[in-house]
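A protein chain is absent from this complex, but the other protein chains hold their places.
Up next is chain A:
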Amino acid sequence: MEKIIKLSCPYCRTETQWQNNPSRPFCSERCRMIDLGRWDNEEYAVAGEKVREPADDPDETSFP
């Protein structure tokens, strides 16, 4: 038998499942549509690398 995949709705985090769910992976059509709107509205950005400042703490390795 097919394993039931449980997941949380990507929008509202309600517990839902993949199987027998026409709005999968969302819990509802509402959540799916909101998500689509957010893609269209360019609201999904993957946070980029934070450029690291070079560690310069002279106190760490030198002694006055």
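As a working rule, contacts are C-beta pairs under 8 Å (C-beta built on N, C-alpha and C of every residue); 3 or more make two chains touch, one makes a residue touch a chain; residues count from 1.
In the analysis below, contacts and distances are computed from a predicted model.
S.K.: Looking at UniProt, which of "DNA gyrase subunit B", "Bifunctional ligase/repressor BirA", "Xanthine dehydrogenase family protein molybdopterin-binding subunit" or "Electron transfer flavoprotein subunit alpha" names the chain we cannot see?
M.R.: "DNA gyrase subunit B"
S.K.: Since one chain isn't shown, list which residues of chain A touch it in the complete complex.
M.R.: Contact residues on chain A toward the absent chain are 5, 7, 10, 12, 18, 22-26, 29-30, 32-51, 53, 55, 57, 59-63.
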